[in-house]
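Omission of a single protein chain aside, the complex is shown with its protein chains in their original locations.
Labels run A and B following the written order; every chain starts at residue 1.
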Amino acid sequence: MFKAELSDSSILKTSFDAISSIVDEVQIQTDSEGMRLDALDRSHITFVHLELKASLFDEYVCDVPEKINIDTGEFMSVLKRAKSQDRVIMSLDEGNFIITFEGDATRTFKIRLIDIEYDNPTPPELEHPASFKVHFGILKDAINDIDIFSDKIALQVDEDYFRASADGEFGDASVKYLHGENINTQEKSLFSLDKIREMLKADKFSEEAEIGLGTDMPLKLTLNMVTGDGKLSFLLAPRLESDE
Amino acid sequence: MFKAELSDSSILKTSFDAISSIVDEVQIQTDSEGMRLDALDRSHITFVHLELKASLFDEYVCDVPEKINIDTGEFMSVLKRAKSQDRVIMSLDEGNFIITFEGDATRTFKIRLIDIEYDNPTPPELEHPASFKVHFGILKDAINDIDIFSDKIALQVDEDYFRASADGEFGDASVKYLHGENINTQEKSLFSLDKIREMLKADKFSEEAEIGLGTDMPLKLTLNMVTGDGKLSFLLAPRLESDE
Partner (left out) sequence: MFKAELSDSSILKTSFDAISSIVDEVQIQTDSEGMRLDALDRSHITFVHLELKASLFDEYVCDVPEKINIDTGEFMSVLKRAKSQDRVIMSLDEGNFIITFEGDATRTFKIRLIDIEYDNPTPPELEHPASFKVHFGILKDAINDIDIFSDKIALQVDEDYFRASADGEFGDASVKYLHGENINTQEKSLFSLDKIREMLKADKFSEEAEIGLGTDMPLKLTLNMVTGDGKLSFLLAPRLESDE
């Protein structure tokens, strides 16, 4: 039996807003510790990992581990229908993932489970030479600034600044942010703007993003709930300069 | 002579938002008692009836009954231009329906009258086995919930609950609402989601909707102004299960 109840749908909404734009299908794994998923997009560029601990939920029951294979777009369509004051209850029956919103009315949605074998991807273990925190809003701004002139974005960090920049045919854009952290290296890597934009849809998960950066290494972006009850992280493969 | 003056355009706006999405042309009939219209959509699925009593208006004059044939889309375009603080004055000249908004400026719109004979449809007299009230918001939510999985909606009522539901290929959705009324029957009928959506555009008319339901009978949806000065009602033909 699996049942998970939440008084607030916003963490689910913001997570799956990002996840559903990265992958079409996922396998959610549940056990007594909570819910988690690992997924890799079709072009093998973005890896996403979500962890929601049992402690996040008002009520959480999972006596036998379950593997819930669903279409992320359908789950997102359902989550969008939640109102802020609705309680959210997730459960399972024979062939469906069941989401119930309790408010003035009781609204029940059954999403068909996808009957496939699913190999959960394992992310590479990476040690990033530079790790630091940035306000989520700074990242969102940078994406939209860069977008005026380019579809690629260079992220770099040095002792003082975190920078996002791009040189385009018609102009250049750069964002410079005093990170205030103890960093003793200079790292720089190039990424697809669209791919970063997908990850940043999870903008309600956390106000702060933890960034792991290394020259020509994948970007690691980690969002931690302040309560410690949940984590959403991404690994994004770099673009090589010769891609330009 | 016909002249009708209102300090608030919202009842006209919300009524014609629904009416203009159902029928392209209408005949508004005016007499000393007020304004009314009856119309049937081209596919003969939705019947709409609007009644605005003379008492609704700040000033109302109609010494000779008039028949005002107009294009509903044009009237709606004009109504959208009203500001919340504008006075609205409706009148007639030889060939035009005249709408005036009085605010900082005086803004006058003349919509050409359509010169056709118009047979006003008469709605069938129906006795619905179940009648009950539902918050308008519950209906609007249900439409958008069901829309995720289907383009048809089953409405049903029993002793305790009003339900809206649909089974789709990729999932099911259902809304269950404790109606709190004295109903001793079970009724169920199937409708087109799009057709219900058209009627529900009149969402500013009333906070409560009165529903008449009977198995495989048309749906009756009645909106009454709290002041008793106006009424907007719809009859919607059911879809047969074999339509699926």
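Operating definition for what follows: a contact is a pair of C-beta atoms (placed from the backbone, for glycine too) under 8 Å apart; a residue touches a chain by one contact, two chains touch by 3 or more.
Every value quoted in this text rests on a predicted model; they were computed, and no experiment measured them.
One of B:S7, B:Q85 or B:T106 touches the chain omitted from the figure, and that residue is B:T106. Touch with the chain that is not drawn comes from one residue among A:F16, A:Y177 or A:F191, which is A:Y177. Residue-wise, the contact with the chain that is not shown comes from A:N144, picked out of A:Q85, A:N144 or A:T215. Although one chain is hidden here, its contacts on subunit B can still be listed: residues 71, 74, 77-78, 81, 96, 104-112.
Although one chain is not displayed, subunit A still touches it through residues 135, 137-138, 141-142, 144-145, 148-149, 170-177.
The rule is short, and it goes like this: only the chains that are shown with their structure count from here on.
One rotation lays the C-alpha atoms of subunit A on subunit B, and its angle is 120 degrees to the nearest 5.
Centre-to-centre separation of subunit A and subunit B, using mean CA positions: 44 Å.
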